[in-house]
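Entry: subunit A
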Amino acid sequence: MGTRNYRRKTSHSEHGPGDGGRTGSWRVERPVFDQSLCIPCKRNKETCFICWLFCPETVISRTIPPKVDLEYCKGCGICAEECPTKAITMVDEAKFSEEEDKE
Partner candidate 1 sequence: MNKDFIEIRWHGRGGQGAITAAKIVAGAAFISGYEGVVMAPTFGTERRGAPVMTSLKISKKKIYDLSPIEIPDIVVVLDHLLLKEADVTHGLKPGGIIVLNTPKPYESYHFKDYRLATADITAISVEAGLPHGMVNTGIIGSLERATNLLGIDILIKGIEEEFSTRKPGKNSLAAKIAFERTVAGG
Partner candidate 2 sequence: MHIIENGNVAAALGVKLCRANVIAAYPITPQTPLTERLSEYVESGEMKAEYIPVESEHSAMAVCIAASSAGARAFTATSANGLLYMHEQIQWASGARLPIVMCVVNRAVGAPWNVWNDQQDSISQRDIGWIQIYCSDHQQIIDTVIKAFWIAEKVSIPIMVCYDGYILSHTYMPFDLPGQEEVDAFLPPFKPEYALNPETPANLNTVTLPDVRLDVQGELAHGYMEIRYLLQEELRTTLNVAAEAEKRFAEIFGRGSDPYIEPYRCDDADYVAVGLGSITYQLRVCVDALRKEGIKVGVMGVRFYRPFPDAAIANALKGKKGVIVFEKALSYGYEGALASDLKSALYEHLAGSGVLPFVQNFILGIGGREIRTDDLTQALRTATQGRVSTEPTWIGLKL
């Protein structure tokens, strides 16, 4: 199967999870939000969203609280690094049971 009829002739990828494949399986650590520290959660106001802005896979939602699409989150930890209030902690995947994943 070839790409002869693909509509673009350049390297072009659109915003959206999954552009790099199903990257959720790469994850070794998972971002966990502490809502008592997260600015939009504390103020109940659409503000900050630094995590949303910096996520290279665009898998963090701009919502209160921000949600992570674990199907595609590769666990890079950039959100935790950038969060101005240290509300995000990277937690070892082994600590989550398969049951929790399904929630």
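The candidates were selected such that all candidates are chains of the complex that A comes from, given by their letters.
Just so we're on the same page, contacts are C-beta pairs under 8 Å (C-beta built on N, C-alpha and C of every residue); 3 or more make two chains touch, one makes a residue touch a chain; residues count from 1.
Predicted, not measured: the structure shown is a model, and the values here were computed from it.
Student: Since the rest of 1 or 2 are in the complex but keep clear of subunit A, which one touches it?
Tutor: My answer, from the options 1 or 2, is 2.
Student: For a test of understanding, state which residues of subunit A touch candidate 2 in their complex under the given definition.
Tutor: Interface residues on the subunit A side: 1-3, 6-16, 18-19, 21.
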